[in-house]
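One chain of protein is taken out of this complex; the other chains stay put.
Note that the chains are named A, B and C in the order they appear, and that numbering of residues resets to 1 at the start of each chain.
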Amino acid sequence: MSDYDIKKLQKRVTNGGLDRREFIKAASAMGLAAVAPALYSQAAHATPKRGGTYRVGLGGANTGDKYDPADNGDTFMTNINQGAARNNLVEIGPSGEWMPELAESVEASPDAKTWVVKLRQGIEFHSGKTLDADDVIASIEHHRGEKSVSDAKSVAESMGKIRKDGKNTVIFELDGGNADFPYLLSDYHILIGSADKSGKVDWESADGTGAYVLKSFEPGVRAHLIRNPNYFKEGRGNFDEVKVTAINDAAARMNAMVTGQVDAIARCDLKTASMLEKKPGVSVLQTSGTKHYTYPMDMRQGPFDNKHVRMALKLGIDREAFVKTVLRGYGTVGNDHPIASSQNYHASELPQRQYDIEKAKWHLKQAGLSNLDIEIAASDAAFGGAVDATQLYAEQVRPAGINIKVNRVSADGYWNNVWMKVPWSASYWSGRPTADMMFTIGYKAGGNWTESHWNNPRFEQLLIQGRAELDEAKRSEIYVEMQTIVNQDGGSVIPCFANNVDAASDKLGRSAKLAGNRELDGGRSIERWWFT
Amino acid sequence: MSQKLLEVSDLLIEADIDGVWKPIVNSLSMTLERGEIIGLIGESGAGKSTFGLTALGYTKPGCRIVSGSIKLDGVDLTQMKEPQLREIRGDRVTYVAQSAAASFNPAHTLFEQFAESAVQHGKMTMAEARERSVELFRQLELPDPELIGERYPHQVSGGQLQRAMTAMALGCDPDIIVFDEPTTALDVTTQIEVLGAIREAVKARNVAAIYITHDLAVVAQMADRIMVLRYGDLIEEGDARSMLTNPQHEYTRRLLNVRALRETRKGHDEDNVQLSIENITASYAGPKKNVLEDINVNIVKGKTVAVVGESGSGKSTLARVITGLLPPSHGKIIFNGTELNPALSMRSKKDLQSIQMIYQIADIAMNPRHKIKKIIGRPLQFYLGLTGKQKDERVLELLRLIEIPEEFAERYPGQLSGGEKQRICIARALAAEPELIICDEVTSALDQLVAKGILDLLLNLQKELGVSYLFITHDLATVKSIADEIVVMYQGKVVEQGSKVDILTPPHAPYTELLLSSVPEMDPDWLTNLVGKRKRGESPTSESITT
Amino acid sequence: MLLKRLVLGILTLVAISLLITLGVEALSGDVCTAMMGQMASAAKVAACHSQLNLNLPMHERYLTWLWNFMQGDLGNALTNHRSIASLIGNRIGNTFFLAGLAALVAVPLALTLGVIAALYRNSFFDRAISIVTLSGISVPDFFIAYILMAIFAVWLGVLPAISNLDQSMDLWDRIYISALPVLTLTVAVSAHMMRMTRAAIVSLLASPYIEMAKLKGIRPSRIIIKHALPNALSPIIQVVMLNLAWLVVGVVIVEVVFVYPGLGALMIDAVFLRDMPVVQATAMVFASVYVILNLLADILSMLSNPRLRHRN
Partner (left out) sequence: MGLLKLFWSLNWGARLGYVIVIFFAICALFAPWIAPYGQSQIVGDVWEPLFGEFVFGTDQIGRDMLSMLIYGARNMIGLALLTTGCAFGLGALLGFLAATMRGWVDQVLSRFVDMIISIPTLIFALIVLSATGTAIPWLITVIAITYAMPVFRIARAVAMDIEVMDYVEAARLRGEGLWWIMREEILPNAMTPLAAEFGLRFCFVFLLISGLSFLGLGLQPPLADWGAMVRGNADGIAWGYLHPLVPAACIALLTIGINLVVDTAVQKASGLRDDQ
């Protein structure tokens, strides 16, 4: 019995859930004080080993998928492209910090307007070509310009003027200061491909610098990768082969994991994840990230133009129950702003909004209403289980005299025809690594994806200020104020932050702390993990 | 004490009629000697088939044997289990069904079906069965006896199928063959040939037989002894010859009298022609396959014209042409002096009303989902615009006219007997107050006594209402009793036409002669005599007609 | 006759392609907005349109497609520019493999059960099988899939839960990995075929030739198999063909649940993405299967009937 318990504890260490002190304390409580440190290092300091075929089941695959990262977005392609076949200039570490990847260094001018990126030397593409500044420029230019259809168009365009300085240096001259510029370079679209003589990248050749070479790829079905023997990182790219299988159905993914047909899956079915945890030989991995669900209201129209109505709707959601039911506990409550508690500048002092029907009623009264009938559009395209979740919300808010009619709409075309087109809908954000990026993309007045059509002058002012501010304390102050404004005035109900919940076989080795910016160790399990 | 081959005693059989068990065979008994042929005769519902089939230890689904015994060589079949019965069926007792066309499995060749019984019962090998089949096919005068076994049922004519089925029944050298109306579905001329062949084969092999039929004249040719049944009871039993000459029972006498010739009516009135068919040529599929060729017929007002012919003669097509269902490729139809539009859809309501039709099978001529009142009431409403009470009263009036109780108005066709159904069809035709009624084989699906009733009714109605009839039939007895004028058709052409007296008095055209001579007569020696005559060439045969 | 049917079939295909075009065009959005999803903006959509020639009027695009299609050129997918021929090539094989395997199991099974049920009609066995098949018919196919997956993959662990068929596998591996979808489909289609087989046979049992066979002393089993079955073939063939067509065309959900790389999932994806040429190509495959199977059913019905086989 105690043997089982200690295994579980060790597992938590391996998954990054326990640090040394906590582990030793818990192990001592089991009467294992003497051997506790040894057990800890056994769990925490597994060293990468080479070999084996890693089989991973990923959702989010589509038969229209392509190598061109401009179009990548979902789990399947990002794990293959960013996580295995190619690299960024900058990589996000386990704690959400940035660190150079293809870059050797990334340095800013004092006003954060000019950034100089020096490339690592001697990195070879799979094709044998050596990486240089031209490749970098061509790769980024791919996303810019009139003809660009890239999802990263706005990101790439915010990088200002790009020029090279010799073979191994690229200089970015931004229009305005941006202290978070390196994070832009870590975007999963901004991958570096090999440019030909005309300065274009042939993305379909799949030629990258990554730890694995794509051997075969069937869109929406599978990809087969083999190790790049010349990979530039130490201890990465450990598997001989990787077989990625597209499994879009969550239940099928879970079953594939249970039956051992795959070694790891991304995005567990939350409904049954707790059962998977009990399965021997399998670990359910949780990382808290920036992923959050939102219910954005169109603030330009009634009744959402009324602050009290918005407040009533924010107070009418039982966040604890929401996390418990919708996320099955795999997440944390949200506080109606988009910055996760794990992120820098999170406003931890800001009081957590509670489920309060009386207050909601009061706000409704302030708005001059005794009850309210409104409609919300939802589809499982917004986020998994969105329809159920929204119904749950509707039931929670009902006692306040608010009748929410949940209109389930087709998943097909949800983001084109429903989201931001109807007054109120369910929505989802994978989040951004920095507060500035998140606020810019989702809350800036007039932005394409400012889903609540919000426009707050003070917020706008702070946004510009914060971006160029290199002083950490001042910056923190600015972002806390912005979160407070969004919390009080913003048009989105943000009930929760969802954890990344993945599962992996215990035969797999991984570092003690997993990155939480994406599923499966920041989308890089292929590159980072190994078989023990 | 000599044992009878088959001894059925006090057999009581019940049938499930709408969930109630009712007796359909009332304690009947029968004995059969080796080599003897017994005829079971009666109208539908007499229980003759049910009774006859018990010789195989078989009852139709929905029937059960309540009491009595069926002893085959002293062994009681009622006490046997199915597997034992199967040993007997098809081996010691065999069966020849009414319609060979329906009773041969369309999916297998004749030989496969011939051999099945014998091989399954372990009596013969395939090779032996083949030899045997050739022998029997030859005996039954089937053409090409070596090869005909390889044909499928649809490739063989009806008469030949019936013979093949008899051959099949003889295959295992049975003790008893049960013939269940084996010639009823055949044309008269074919019937003769089949009857002759069956009789020869049975007599030659000294097989006992139970011959079931509704036709006294036919059974007279075949049976040594006759049992007359009615509603499950035995009416009369006796030697075939004495029964024909000296029937004891009133019912048997009526059966005998069915074929009595009616009085000849006087010749027709040329001036009062109602319908005139002029030079009609028609086909279903292009000019090369004309079904009717250059037909000319006149129908005089208030009189009856009978069109006689066997299947394939084109007589029914003629009806379709007149009604407009099949516009002719050539010729015209003149009705009361004006030409009728060839196509049905172009005719006026008045034209449609004037010509009505009565069909052969009343079952499918009436919508089973409509009540009688609706069936008769619809033409009243449609043509005459009657509604409500007026219509209902007229329906009752018509029911009285056709001698049907008024309460039948509320019934469905399925609840009526065959004769009653045909009367309803007549009422429906009359409801339109037509000038001409086309009767397409209206009595051929009915028992003889019932048919007689229908013909009487039609004649009375003609007297009362002055309506004309175009009578289409293959049955010369019908023609004799009802027609004023006769048109004989053969292969789409009129071979002879004229007043009834002219046609029925010799000399005949050869085909007419063949038809007339083929009608069975109430004379036990008729078949023997006729076959003799034909062999000597004194009477035409089917072969002599076609050549 | 056959030629006429063939020409009609081809006309049907053209009509379907037109219908599909109109249908997909009527949907909101196009391949560009669908691909970009949340990330769409007017400028990007415009750029995408001009890249993919979507600025041309619909009829022009349709006629171009039709012209190329007639010459055997399926074109490229709008989304990832891969050649559609290669995109659907493997999947056609997979789809037919699955359908064929399922048919191989389901058809004999259903026919046998149908014959047995007809033989022992109204017995306990007949009623039991009737209730089981009705239940089979009435349970959604994805649920059958999950139940089978739970039993055979999760609890017993004898069959793989996902069927990610791979071209490099040998036949035995392919069969093994496809076992669960085949089972699922077998359950789904057998019920219908079995019921129709039983009904077709039973409807013939009142025929005179069946009574004749009984009176010839033939065993009940032989009566059913030798006398009733051959004559019931035509309706049975029709039902079997209908179900075969469904096995090819209607298995989208089973494909998704078992991660089986077939055509159905491709078509759904293509509709979601408004990838017209891919939708068209898959629709043409499906429609051809339907047309061909229909034709085949008619030919087989004809061959099964001596009346039509031996015309004199």
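Throughout what follows, a contact is a pair of C-beta atoms (placed from the backbone, for glycine too) under 8 Å apart; a residue touches a chain by one contact, two chains touch by 3 or more.
What you see is a predicted model; the values in this text were computed from it and never measured.
Student: In the intact complex, which of the presented chains make contact with the chain not displayed?
Tutor: A, B, C
Student: Could you tell me which of B:S67, B:S157, B:N367 or B:T387 touches the chain that is not displayed?
Tutor: Only one listed residue reaches the unshown chain, and that is B:N367.
Student: Write down which of A:D412, A:D436 or A:E527 is the residue touching the left-out chain.
Tutor: Counting the whole complex, the residue in contact with the absent chain is A:D412.
Student: Out of A:K113, A:K129, A:K164 or A:K271, which is the one that touches the chain we can't see?
Tutor: A:K271
Student: Name every residue on chain B in touch with the hidden partner chain.
Tutor: 18-19, 323-325, 344, 347, 349, 352, 356-357, 359, 361, 363-370, 378-379, 382-383, 412, 414, 428, 432
Student: List the residues of chain A that touch the chain left out of this view.
Tutor: Where chain A meets the chain not shown: residues 250-251, 254-255, 258, 269, 271-272, 275, 324-326, 328, 379-381, 385, 387-389, 391-392, 394-396, 406-413.
Student: Against the chain that's been left off, what residues of chain C make contact? List them.
Tutor: Interface residues of chain C facing the absent chain: 8, 11-12, 15-16, 19-20, 23-24, 26-28, 127, 131, 134-135, 137-143, 146-147, 149-150, 153-154, 245, 249-250, 252-253, 256, 264, 267-268, 271, 283, 286-287, 290-291, 294.
Keep this in mind: only the chains that are shown with their structure count from here on.
Student: Taking each chain's centre as its mean C-alpha position, how far apart are chain A and chain B in Å?
Tutor: 88
Student: So what's the Cα centroid distance for chain A and chain C, whole Å?
Tutor: The mean C-alpha positions of chain A and chain C differ by 40 Å.
Student: What are the residues of chain C that contact at least two other chains?
Tutor: Residues: none.
Student: Return the residues of chain B touching two or more other chains; collapse runs of consecutive numbers into ranges.
Tutor: none
Student: Flag every residue of chain C that touches chain A in the complex, lowest number first.
Tutor: Answer in residue numbers: 27-29, 32-41, 43-45, 47-48, 51, 77, 79-82, 87, 90, 146, 149-150, 153-154, 157, 160-162, 164, 166, 256-259, 261, 265-266, 269-273, 275, 278.
Student: Can you check the complex and tell me which residues of chain A touch chain C?
Tutor: Touch residues, chain A against chain C: 57, 62-66, 71, 73, 146-151, 153, 204, 218-222, 245-249, 251-252, 255-256, 258-259, 261-262, 411-413, 415-417, 419, 448-449.
Student: Which of the residues in chain B end up touching chain C in this complex?
Tutor: Contacts found on chain B: 53, 56, 58, 60-61, 85-91, 94-95, 97-99, 102-108, 116-117, 120-121, 152, 154-155.
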